[in-house]
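Some chains omitted; the rest stay in position.
A, B, C and D are the chain letters, set down in written order, and residue numbers restart from 1 in every chain.
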Amino acid sequence: MENKHIDSSFDKDLNKINNNLLKLGTLGLNQFEKCINNFGTQNLEEINQVIAFDEKLDELDDKIQKSGFEIIALRSPRAIDLRRVIVALKISTILERIGDYSRNISNRTKVLIELNYTDLPGVNIGKMGQKTQQMFEDVLESYTNEDDKLAIKVRNSDFKIDKMHTEYYLEIISSMQRNKKLAPIGTHLLFIAKNIERVADYVTDIAEQIYFLVNGKMLSDHRPKADETSLKIPE
Amino acid sequence: MFNLYLLFVIILISLLFYFFGVNNAKKLKLQNNKLHSLKHYYGFFALLYSLLPSLGVYFILTIGDDILFSNMIKIYIPTDIINSKDFNFTIALAQINNSVDGLIFGTPPAWVINAANIWKSWVIKSHIITSILCIVTSLISGYLGYSKINHNFRSRNAVEKIVISLLAISSIIAILTTVGIIFSVAFESIRFFALIPIDEFLFGTVWNPQFEGAERAGSGQEGLSQYGSLPLFAGTFLISFIALCVSVPIGLYSAVYLSEYASKKERAFFKPLLEILAGVPTVVYGFFAALTVAPFLRNSGSLIGLDIASESAMAAGLVMGVMIIPFISSLSDDVINAVPQSLRDAGYGLGSTKSETILQIVIPAALPGVVASIILAVSRAIGETMIVVMAAGLAANLTGNPLEAVTTVTAQIITILVGDQEFESAKTLSAFALALTLIIITLGLNFFALHVVKKYREQYE
Amino acid sequence: MSKKFLNPADATAIVKKSIKKRRAKDSRLKLYGRFAVGLASCFLIFLFYTIFEKGTPGFFQYYVTLDVNFDKERIDPKGDLSDNSLFSGDASKIVNEALFILIEPKGRKEKKEAKKIISSGKDVRIAKMVKQNPNLFGTVTKVKFALDDDIDSFLRGYIKRETPENERRVNDNVIKFIDKLNAEGRISYNFSDYILSGSASGNPEMAGIKGAFVGSILTLFVCLLIAFPLGVATAIYLEEIAKKNKITEFIEVNINNLAAVPSVVFGIMGLAIFIGIFGMPRSIPLVGGMVLALMTLPTIIISSRAAIRAVPPSVRDAALGIGASKLQTIFHHVIPLAMPGMLTGTIIGMAQALGETAPLLMIGMVAFIVDVPNSVVDPGTVLPVQIFMWADFAERMFVQKTSAAIIVLLTFLISMNAFAIYLRKKLERRW
Amino acid sequence: MNLKNDELTKSINTVGDVFVKDARIKARNVNVFYAEKKAIDEVTIDIGNKEVISFIGPSGCGKSTFLRCFNRMNDTIDICRVEGSITLDEENIYDKNVDVVPLRARIGMVFQKPNPFPKSIFDNVAYGPRIHGLADNKSHLENIVEMSLKRAGLWNEVNDRLISPGTGLSGGQQQRLCIARAIAVSPEVILMDEPCSALDPIATAKIEELIHELGNDYSIVIVTHSMQQAARVSKRTAYFHLGKLIEVGKTKDIFTRPQHNQTEAYISGKIG
């Protein structure tokens, strides 16, 4: 924010919601990073931590929703300010959802550990997670810097995650087709992959919100989608 | 002098043109359906076109004829009479005029009757000529105006232009009056100062004018007359000072009381009551001062062994003081009231008492206006005439003792100029010089007061 | 910083300490104010009381009732009731005879003294009566005649019996006659016939204010006719039309200065210009009115301008905004709204003019004129000047007549001012 | 300058949609001076047919001054001088032989403070038609008055007291009376200079409601201090700053994504 409002308490309120959102973003990223790592390390304690911590994210989202609502009610923000608040509300909701996915992945990881899971051939959840994590990091940076170019880059890279997800999806089903014992593990892996894909989607949504924040309008072109899991049958 | 019938005729003609104009406009409207202005503007245009020039002619001729005749009549006065030593043209003219008007005292000389007859014949001729000229003018110019009316004619704009010119001319009257005043005072004053040196007039301490004719030209030493105006101004200021001593405290405290303390009812009652004091004619105050106050002062003075003149500065000053109370109280009351309520609220809001609010906020804020009101009262006191004429006496004493008789500038002017005067005498002329000085002083005060008031206004606007 | 803000509690304590003193100051100021207003009111009351006390008797005077024998031959020798005929008649003599019957004066000296008891207007009175009612001829009728001013003063007690005869203006003989008349109940104290209907007169008992009153009305009429339109027009021009430039500023300064010029100076101007240059006659209401008009012009202009200025600009904007021209705006809106203010100013200006004396003295309206003026070009005088002149006369009776005239004048002034106040109150608008 | 087309001799510094297709009023490079002081600096803008456009900007930026150029109300101020051209339907209103009187009848004006004449309600509305001679007879005049009052949404409140003074109405009613008065002379454009700033919120809302409706029949230019009001009533908004027209555009764009950062700063409450 280059210019300050004459009424500094407005700036304070805006800063607060902004900071909370950044905090939520960082926490969300942390959670996601951890749950991806844990998927590899299978550290049960840490997994439980991630699951327990999700509540904090929900609370923070609630707080942001409430304060955003109050800013709108009390301050009648306009132009960039209004975009900032509305975008914050939306991103916050998304981050909360991402948090949910992190918890869900963690839950499933826990089950997988019980099932003595090892990665299926052709499936690299960790890689997919790291790629998504990178997108997540980038989108947070683009929010911090209000960098709509980076946001567009992030958005476009979702393509790769989708592709990866389709690939893994088919591989997992193939594995299950080959070995019926793998059904529980496969199912959980399928959902984990789906979850990561969803996280990447949400990161893309965040990127779009950032574009809106900076430019005052939505990106008009249709985003290329490559997730074809619902369309494809493994051969 | 004035021919009212003729006036009526002119007005009647112009009214006729009004109706012509309106009718024409109606016709035009029927033809074209769209007129620039409303109908009656066309009528007014014709009316003004007819009326104004003829009125001009009328007044010029009516006022001009007397002046013209006065000059023309000179040749009908026998030369021997004109050359005689005590001939005065003004008086001769008056005699002739009286004779014309039928005011005949005794038997006037033959040449007067002769001249009067000639004059009478001129008057008749002039009446006829005036009538013809006026009526012709009004008809011609009226027709000219009427013929201007057509579709494209912007009659409203034209009428408005004329009316605005008339309004502008009215405002010139004020200038003319000033010019008139200066003109009437300045020339005579110059002549006076040619007779009496200006420094003697301004700084001389003895005022003793006598009719001596014009022979006392030049030096200030001969004869009995002395024209030192200092005693007059001293008297003027002495009386004004006494008046202020009475009016300033009473006026100011009244203003404060009325505007800040008095209830609405009280104020509605007392303010007009005090203003009555200003409405009482000065001659009444003079009468009051001379017949009631002065004797009272003398009587009470003698009770305590003081010798007070029957006409004293004190009597005039006191009464004048009473007279100018409302100037100070009303004007100050106005300016005090003009101090915005918000300032008082600010004061009360901070916890000041009423008197603190008044003395420290309201009065300082209103001070320039109050000062202006006092100055205006002073200038009024200095210019005041009747009270001093009737109560202060005519003795030009240079004294600071309020119990003695003094005289003032205005009183001297009056006494010199009322009644028959010899225009050439230094005594008569001295009145004009006094008037000039008086004007300068009051104008100076007025300028100052207005300046103060202007500054004061700027503060709130 | 050694001392910062006091804390509120300490501040309150400090404030409370000095509060009594401050309150006392408060009451004192109020007291002074009340005293001042009271004093001014006292002055006013005293002034009015004095005038009324002196003036009320001025409306009355002493009369003697005589039985007059209306002998047609002697009163109206030519028999046509013409002025000429009546003047050549013997009315005075008849009255004197009627008087002599009552008081029986002896010798020429006493008769001469006796004749003076009755005011000199007796023949005029008889003439007037018969003109009004020719039926009186041939009858013996009781008629009231005004007593001479000295007798009047004597009867009022201003001239005292105790004063040695050579020091009083009424000698013992006359006193004797008066006592006789009194004894017969012939002397009465009535409302004066002359004060309101008489004109200037050397005889105080016959002097009246009618001439001056009519003169005042005529003068005022001229003054109003000139000053009101000019004043209003000027005010409109300066306030609404003229651009603010050097010329208008000059005019404004001029007007403000004219307001400050002493009234006597206007008289000088009238004398120099109207009489000196234009050659107008002295003493006529026309010139008087013109001088007063110029004098009241600033008052009217200034108050009219104030009234115009008080019309809120929003009204002008409103009119201009729907396409009224400037003049339409002025004539349709500004003037009607400003009219009460203008009228108030004008009335006050007129009241000023009505009470003005000095300038009229200058232009000769001080002349002794017996006739009541019929038009603005007939010589005349005005009330205040009349008062001024009477105030200067030595006769005792003039003091009362002066006061009476003042009462009339004041009545007029106050009603004009009251009307102005009423007008202001009634038509005052609040925006 | 050639008034027939929109090509300008000077470049425009204003951001946004200065021109509209169906312009009634075209202001081109308008400069206004108070004596030596430039109060309006090279403003170029179109006012469309039947559009409600609002002028906003910080105090003293010249909104009122510019508004008053449209009906030459600035003529009433001695020291005010207007340069550039303003056309109403392609006719330059600053042309020498243009009479302001009919011009002002075509371009009505409503002022900040409700300013009914101190006359009856009827006479207030009838004044304009009377001086312009618009009514043929009395019943026609009555008709005009009734229509105007109805259109101004005041008829129901005052029809039983048309002869009572207009100044006796409440502030909001007075302002609607003034609008009725402006309408009565059948204007094409109505200028409003902060028409609600002297009114309470409820009266304000009523006037705004009225402006909405009138927007269907008239071009309305409204100056307002209140951004909220501009947002509520107008389809287009122009932002002035220090005598310059910074940005014009659709109101919703101005309020959600202004292009110029001065507009942004003003709209979002930062120092400009």
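Simple rule for what comes next: contacts are C-beta pairs under 8 Å (C-beta built on N, C-alpha and C of every residue); 3 or more make two chains touch, one makes a residue touch a chain.
As the structure is a computational prediction, the values presented were derived from the model and not from experiment.
Peer 1: Work out the full complex's chain counts from this file and present them as a formula in the displayed labels.
Peer 2: A x2, B x1, C x1, D x2
Basically, only the chains that are shown with their structure count from here on.
Peer 1: What's the farthest chain from chain B if centres are computed as the mean of the Cα atoms?
Peer 2: A
Peer 1: Mean of the CA atoms for each chain, then the mean for all of them together: which chain is nearest?
Peer 2: Looking at where each chain's C-alpha mean falls, the closest to the middle is B.
Peer 1: Between chain B and chain C, what is the separation of their C-alpha centroids in Å?
Peer 2: Averaging C-alpha atoms per chain gives centres 19 Å apart.
Peer 1: Just give me the whole-number Å value for how far the CA centre of chain A lies from that of chain B.
Peer 2: Here chain A and chain B have centroids separated by 95 Å.
Peer 1: Tell me, which residues of chain C touch at least two other chains?
Peer 2: Answer for chain C, listing residues that touch two or more other chains: 325.
Peer 1: Quick one: which residues in chain D touch 2 or more of the other chains?
Peer 2: 101, 131, in rising order.
Peer 1: Following the definition at the start, I'd like every touching pair of chains, please.
Peer 2: Every touching chain pair, ordered by label, is A-D, B-C, B-D, C-D.
Peer 1: What residues of chain C sit close enough to touch chain B in their complex?
Peer 2: 15, 22-23, 25-26, 28-30, 32-37, 39-41, 43-44, 47, 50-51, 54, 229-230, 233-234, 236-238, 241-242, 248, 250-251, 254-269, 271-273, 276-281, 294, 297-298, 301, 325-327, 351, 354-358, 361-362, 366, 377, 384-385, 387-388, 391, 399, 402-403, 406, 409-410, 413-414, 417, 421
Peer 1: Taking the touch rule as given, give the residues of chain B at its contact with chain D in the complex, in rising order.
Peer 2: 35, 38-39, 154, 156-157
Peer 1: Spell out the residues on chain B that touch chain C in their complex, using ranges where they run on.
Peer 2: 1-2, 63, 66-67, 70, 93, 97, 156-157, 160, 163-164, 166-168, 170-175, 177-178, 180-181, 183-185, 188, 249-254, 256-258, 260-262, 270, 272-277, 279-288, 290-292, 322, 325-326, 329, 351, 353-356, 358-359, 376, 379, 382-386, 389-390, 410, 413-414, 417-419, 431-432, 435, 438-439, 442-443, 445-447, 450
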